[in-house]
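Excluded from the complex is one protein chain; the other protein chains are retained at their positions.
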Amino acid sequence: MIVKTLSSDHTIGWVVASFTTLAIVGLFLPNWVLNGTMFGLARGLAVLGLLLLWRTGLISFGHALYFGIGAYAVALLEKYTGVSDIFLRLAAALIAASVVGFILGFVLRNYRGIFFAMLSLAFSMVLYGVLIKSEALGSTDGFSVSQTTILGWQPETKYPLFLMIILIGALAAVGVHVYFRSALGHLTTAVRDNEIRVEYLGYSVARAIHLKYVFSAALTGTAGGLFAMALGQVDPDSMVNWTVSGELVFISVLSGPGSVAAPFIGAVAFEFLRTFAFELAPHAWQLIVGGTLLGIIFFLPRGLWSLMEHVLMRKERRRG
Amino acid sequence: MKKGMLHSGLLALALSAFTGASMVAHSAFADDTFKVAVVSFLTGPAAGPFGEPGRHGAELVIDAINEGTMPAPYDSVGFGGVSIEAMFVDESGGNAKQVAEYRNLIEKQGVDAVLGYISSGSCMAIAPVAEELQTLTVMSVCGTPRLFEGNNWQYTFRTQAHAVADSVAAALYIRDQLGDVKDYTGINQNYAWGQDSWKFFDIAMQKLIPGSSGSDSPQFPKIFAGQYGTEISTLLLEDADLVHSSFWDGDIEAFVLQASVRGFFDKKRFISVAGASAVDNLGKRFPEGTVVGTRGEYGILVREQEGELNEWFINAYRERYGVYPLESSYQYAQTVLALKAAMDKAAAESGDTPNKEQIIAAMKGLEFQSLAGNVSLTLGDGHQAVHPIGYGVTAWDDETDGPKLVDIRIYPTHCLLPPVNQMSEEWLEAAMPGADC
Amino acid sequence: MDNASSILRVRDLNKSFAGIVAAKNINTDIKPGEVVGIIGANGAGKTVFVNMITGYLKPSSGSIEFAGRNITGIEPRDATHIGVCRSFQISQVFMSMTVMNNLLVAISLANHDTRSLLRPLNSMRRVRECEQVMERYKLSDYRDQVAGTLAQGVRKLLDIAMAVVSKPKLLLLDEPTSGVSVDEKFDLMDIVVNALREQGTAVLFVEHDMDIVQRYVDRIMAFYQGEIICDAPPELALRDSKVIEYVLGPGHAIQLVGDRLEESRHA
Partner (left out) sequence: MQATLTLLLDGLVYASYLFIVSVGLTIVFGVMKILNVAHGGFYAWGAYAAAYSIGVAAQLGLPDWFGLILIGVSSMCVGLIFGYLIERLILRRLYQHEEVIILLATFGLFLVLEDLILLVFGVNPYFAYQPMVYLGSVELGGIFRDVYSLSLLGLACLVAFVCWYILNRTKWGKILGTVIYDREISLAIGINVTTVYVWTFIIGATLGALGGAYISPTISVAPGISIDVIVLSFAVVVIGGMGSIPGALIGAVMVGMLRALAVHQFPELELFVVFAVMAIVLMIRPEGLFAPAKVRRI
């Protein structure tokens, strides 16, 4: 029954097929594109975490907290135990972020709107304050992260890591998609629309939000871990500062809430937009990025994905 | 499923749409140029005092060598027969961004070597990536000794002595020139450079001036914090007469401005190990009587020093940029000269345009003449430079209506740095055996 | 009244906000399947009473018993679990979702089974159940319309339909016809009351329109300043002097339409 539903679902079909395509294309990509794509996809995974909350009407202005926890979990694991295995690294990132998300969830689940945004910001800045001033945690410099090994094997190229990232991205996308389709997932929208009704239908809004918050933290934490592995470096200003949270929110707005694939497309687009903007106009790339953000808010409130929807819809219509 | 495949194509296309265009745009470079990226702070608080002068220093010397207009021994045209095409890259934005940018430089822009880096944080972050990508990377300014201590990099070099040297030189200068110093404290930035600098200075003081004692609570504000009112108060409240600081970039300038209004420099003796740029940038606002050093024979320290290369550099620099070259101008120029020396040597040995391995082999253990003194790469298995370091006291020169350093003392290499194969901290703790200055 | 046969028992219920009394010594019993109207001027304490029963407000003192169990100060969602549901004065539906999805969410939550929540929302079983509800509440025509675009009357129906999919034993309707046009009012109430009587659900509803009240209820509770001033069948209640003075307004002529009442009871 479940298999049947899954196979009849187009989105899952695309995700699986396009990630397979990407895996093949990845073999022929030059290194810098592979790197950019890895950074983009890892950030996309973090944005997928934000999307989960956004569907409930919550925008976290402090998700760099989990991105940073994931990244630092990988770096600290190596520093203090020497472990560089990809599975252990991922587990560390996932568990660390989930545990923190679970604890903070008890508080944050009671907040909405701007207060949710601000309290998330406060929590992430607490971590930032700790990292910046603590020599044992690398202070402003952070740490280098050595190349990732896979069950004791040290790959020659970045391709295995790339494969891992797209695999995890695909799994997360399918997982989140199935979740959105489930009754529980629809509760997400229901909670955003009307909390009172959800309570009167007999479901705890606080629990629904808490659950989602932990999932979101786990996804973003994993993303941070993958990002650190792809980059080979962690530091507070590029992982935990409020500007990073802002960037993640920016990518979610750029992508739009329409589909689980949108964050990945948006994030990869952002990665290359930034690379080129930075090359062409090193003193004006923030201007380009900020202007894009304003443009999206004004003209494409449902993000880049709405362009995609538009194309798809027209095609359907022509066919039908 | 057919439809699924179709859409997947669309999606993959969207994801790699950016690929095609950019791959066409960046094709291979001609054989007779050697592409070099020069990284320094082009924006942010460190751009004015360090990044821009550094960039100018590199630019000036690269152009002169490409044209063959430099004095001997660098008067041959080009680097081992090839000319260098330089691109200048911004160092600001944090370590993670630097690492990403570095990968871009190698894998996208196809540069052959990367020069520069000012912040110790950048250097520590870049070295492992340089190793991974097997790219010749020559550091110019950064000062943390950890770069080569405990690491065995093959592709990374540093044409510049590290923080141990200027800390020891500072302590030597204090012993020799300031006489009876008992207590001292410090204000340093809260990252590798600031923490190391204070630590080494503290140990060196203990060993060189027995009976002196460092503060229990030196200040470590965040880099680029900008406002130091509270920190200045705490320093003023401490009993110590001497204040050590490894502030550089905009922080030293802000600190000096804020502190001098509060009479800080009348009450305390201040020693700045990396703030020489501020002496020029602040002019009359920089207090006289401050002990200032440059990590090497650079900038204001050697402004009056004779020598063909030095005089050429000062004049050419002033002509082109309208100001005196600063410490970082010398440091970046020095890196370019090291590259020139290594590439010439490699070309002479191979009789042809040298390849990467040959250049690296030639640079290992290289000894070369810099603008105002000699440098040799002896530490870190031939990757880490050593050279003399000097300090002086600031004064105003009415003749030139500019700042100058007086009571200059330059200490020789063997007094400043551990011998090969000894870790800096061990050497310091062992009271610097072999340093007979 | 016989205690054993009443589904809701309210005893000495009081509520005050910062010194202002909103409910005072409320005592009442509701029998299974009974339809009771609550009337009163604005601010008389009707909604406060409803909110206390469904757990939105905690009473200052007194007790509420439902089916023999003390539910004083219960959480709204727990009230829902044991069979006390409500609709709202302003329709509380999921505005951005279709009618179908509104009901599907309500149905998927109705059986309080976590595992079923993980299945796709539009599973066959749920869709079938949903179609039946839409049939009963005459919502089938609006199946794929987004709730935010519905006419007030339809939205009200949806609101009520969502409240009853879990087959509650007691349903509280807070002004079911407010904001609904005059033409639609009776149709709406016909649909709702008929469906509920079929299920045997006891109904407690707040209403301003006396035509509606007298046509559908078995009993009227009239509120004034937080107190019940009259609790009687409609024929008596609407002639009560206190009710006329404090609720209907002096000089308000009431015409009882007995036959309509009969009609709805036997429908």
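For clarity, chains are labelled A, B and C in written order, and residue numbers in each chain start from 1.
Note that a residue touches a chain if its C-beta (ideal position, glycine included) is under 8 Å from a C-beta of that chain, and two chains touch if they have at least 3 such contacts.
Since the model is a prediction, treat every value here as computed from it, not as a measurement.
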Query: For the chain that does not appear here, which of the shown chains does it touch in the whole complex?
result: A, B
Message: With the missing chain put back, one of B:54, B:250 or B:275 would touch it. Which one?
response: B:250
- prompt: Of the residues listed, B:33, B:83, B:109 or B:234, which one is in contact with the missing chain?
  reply: B:234
Query: Touching the left-out chain: which of B:261, B:406 or B:420?
result: B:261
Statement: Touching the unshown chain, subunit A contributes residues 59, 61, 107, 110-111, 113-115, 117-119, 121-123, 125-126, 128-130, 132-134, 196, 241-243, 246, 249-250, 253, 283-287, 289-294, 297-298
Message: Touching the absent chain: which residues on subunit B qualify?
response: 42-45, 47-49, 51-52, 92, 217, 219-222, 224-227, 229-231, 233-234, 236-237, 250-251, 253-254, 257-258, 261-264, 267, 281-282, 285
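Keep this in mind: only the chains that are shown with their structure count from here on.
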- prompt: Which chain pair has the highest count of C-beta pairs that touch?
  reply: A-B
Field: Chain of greatest Cα-centre distance to subunit C
entry: B
- prompt: Taking every chain's C-alpha mean, which one sits closest to the mean of all protein C-alpha atoms?
  reply: A
- prompt: Which whole number of Å gives the spacing of the CA centres of subunit A and subunit B?
  reply: 37
Separation of subunit B from subunit C, taking each centre as the mean of its C-alpha atoms, in whole Å: 77
Field: Centre distance in Å when subunit A and subunit C are each reduced to the mean of their C-alpha atoms
entry: 44
Field: Residue numbers of subunit C (touch at least two other chains)
entry: none
- request: Give the residues of subunit B that touch two or more other chains, as numbers and ranges in rising order.
  value: none
Task: Enumerate the contact residues on subunit A facing subunit C in the complex.
output: 2, 5, 178, 181-187, 189-190, 192-194, 196-204
- line: Residue set of subunit A touching subunit B in the complex reads 10, 13-14, 16-18, 20-22, 25, 29-33, 35-37, 39, 132-133, 135, 139-142, 144, 146-147, 231-235, 237-239, 261, 264-265, 268-269, 272, 275-276, 278, 282-283, 308, 312
Query: Within the complex, which stretch of subunit B touches subunit A?
result: 1, 3-5, 7-12, 14-16, 18-19, 22-23, 42-43, 90, 93-101, 103-104, 106-108, 120-121, 124-125, 127-129, 132, 189-192, 195, 220, 222-223
